[in-house]
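In this view, the complex is presented without one of its protein chains, the others remaining in place.
Order of writing sets the labels: A, B and C. Residues in every chain begin at 1.
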Amino acid sequence: MFAELGQYQFEVLAAYGATILLIGGIVALSAASSAAALRKLNELRSLEKRNE
Amino acid sequence: MSVWEFANPARFVRIVGRILAPTALLSASLLAVGLVWGFFFTPPDYVQGSAVKILFVHVPSALMAINAWIMMLAASLIWLVRRHRVSVLAAKSAAPVGAVMTLAAMVTGGIWGQPMWGTWWAWEPRLTSFLILFLFYLGYIALWHEVDDKERAADLTSVLCMVGSVFAFLSRYAVNFWQQGLHQGASLSLDRDTNVHNAYYVPLLLCMAGFALLFVTLVLLRTRTEIRKQHSAAIAARINADVR
Amino acid sequence: MIALVIRDLKLAMRSGGGFGHALAFFFAVALLVPLAVGSDSAILVSVASGMIWVAALLASLLSLDRLFSIDFEDGSLEAIAVSPLPLEIAVCSKICAHWIATGLPLAAAAPVVGLLLHLPGEGYFWAVASLLVGTPALSALGAFGASLTAGMKRGGLLLSVLVVPMSIPTLVFGAKSIALAVAGASNTTAFLLLAATTLTAVAIAPFAAARALADSLR
Partner (left out) sequence: MQLRANSVSCRRGERTLFGDVGFALGGGDCLIVRGPNGSGKTTLLRTLAGISRPSTGNIFVDRDEVVFIGHSNAIKDQMTARENLEFWASVFGTADADDALKSFNLWEARNIRAICLSAGQKQRLSLSRIGISRRKIWILDEPTASLDADGSAAILSRIRSHCRNGGIAVVATHHEFEMPESKKLDLSRFQPSLRSGVRSAPESPQS
């Protein structure tokens, strides 16, 4: 199956590559901001408990 | 009465917690199967050769680029009518994803058309419309960013989304009208309904479903992040208030 | 309503030639085009009708930034919000005032700019006509953009980012009306679509802008 990869025109690889890159980018960004938000929230919540 | 109608967003966060992993998994598998199947196990087109396989990434991303905006329009309407906090945050979360989908549609469209037009970017109706849609996305995201009071930002962006949709729709026809003016007929554009060879049909459906679920997963994830951010802001405000 | 239009025009006059800004910019762009594109008549002719509209769009954008923010800061908007004058009507009169201060002068100056850009004869009438019919849409959309950025300190740039995409139909139909006339083809469809776009913009903008202003005041 991978042997035939050679005969694929460059365009298809470029298109797939670009799409995967873009989608990967937005997924990574979203995951990172989600984790950061959770960390900040827990931090603030513990800060608030300590103040009480 | 808590600081803001919290019951509903909290319930939303719990629901997301439960269904996020399954949807992510499902969309990943759909994408994997669809793309691999489309890439390896479909015959090359006798005219374009294997370049036709770009349709497996171009068509779904183009579809989602438009559907994302329609979802944002609906979410904005819900916010304006019923001030449903989760829906406006979902609209805010969907915008970057929609913008990325539009970008993907433009890039893949450009690559797909390159052999036909001899340039990586041709000012033909479809690609131009995506560029215009991309500008609308940028405007929407910029407005959220520039307004500091989040309550007001929600109202303003919702009104912008409503009015923007009318003119995005008008632009679509203006671009078509503008294109007829040039001698280049519509046949060169991607609009012509590519008679989808039935071998491509199923993988294309899989890819579309995969992209749609990917969009849903990302919006759920990002909306939960927005809710957490607002909650942190509320706690921070309370801590400052207590300290004062 | 009329009082507001008169007041805004009076203010535009007194605070330094409200009419002048848009016109000066319009001629500036007309000057830049040949310098940038070359003065070869063939090029200019093909570019003229489009550039008239691009210059008109940019000129309208220029004078929008302060449309609401001055009234927002000095409390006039707040006072109007609590007066019998509905915000929608206030926005309408702002749109009229802006159109009289920018749209009309642009349409009047179009023949001169057409001359500078070697616009062929048939184009002159349609240049003026399309600007007359098209610029109200620019004022209406601009007013909506200005209402979104009224509460911000430096909203000018964002205003353009928001308004330019929405004014694409007006730009395309306007430029087409001139270009088709120059090419001798019938431009009635283009002109009618231009008018339709303007009607849509003028119908939607006051309500959307009033809602945005009310939210900004909140």
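The working rule: a residue touches a chain if its C-beta (ideal position, glycine included) is under 8 Å from a C-beta of that chain, and two chains touch if they have at least 3 such contacts.
Keep in mind that this is a model prediction, so the values were computed, not measured.
*Asks:* One chain is left out of this view; which of C:V54, C:L85, C:L104 or C:V161 touches it in the full complex?
*Replies:* C:L85
*Asks:* Provide the residue numbers of chain B that touch the chain removed from this figure.
*Replies:* Missing-chain contacts on chain B: residues 1-4, 6, 10, 13-14, 17, 149-151, 228, 230-231, 233-234, 236-238, 240-242.
*Asks:* Extract the touching residues of chain C with respect to the undisplayed chain.
*Replies:* 3-4, 7, 10-11, 14-15, 73-76, 78-85, 217-218
We adopt the following convention: only the chains that are shown with their structure count from here on.
*Asks:* Take the average of all CA coordinates in chain A, do the same for chain C, and state the distance between these two points in whole angstrom.
*Replies:* 42
*Asks:* Roughly how many whole angstrom separate the Cα centroids of chain B and chain C?
*Replies:* Averaging C-alpha atoms per chain gives centres 31 Å apart.
*Asks:* Two or more other chains touching the same residue: where does that happen in chain B?
*Replies:* Nothing qualifies.
*Asks:* At which residue positions does chain C touch at least two other chains?
*Replies:* none
*Asks:* Where on chain C is chain B touching in the complex?
*Replies:* Chain C residues touching chain B: 141, 144, 148-149, 151-152, 155, 158, 161-162, 164-169, 172-173, 176, 179-180, 189-190, 193, 197, 200-201, 204-205, 208, 211-212, 215-216, 218.
*Asks:* Give every residue of chain B touching chain A within the complex, in rising order.
*Replies:* On the chain B side, the touching residues are 35, 39-40, 49-51, 53-54, 57-58, 61, 96-97, 100, 103-104, 107-108, 111-112, 114-115, 214, 218, 221-222, 224-225, 228-229, 231-232, 235-236, 238-239, 242.
*Asks:* What residues on chain A touch chain B, complex-wise?
*Replies:* Against chain B, the touching part of chain A is residues 1, 4, 7-9, 11-12, 14-16, 18-19, 22-23, 25-27, 29-31, 33-34, 37-38, 40-41, 44-45, 47-48, 51.
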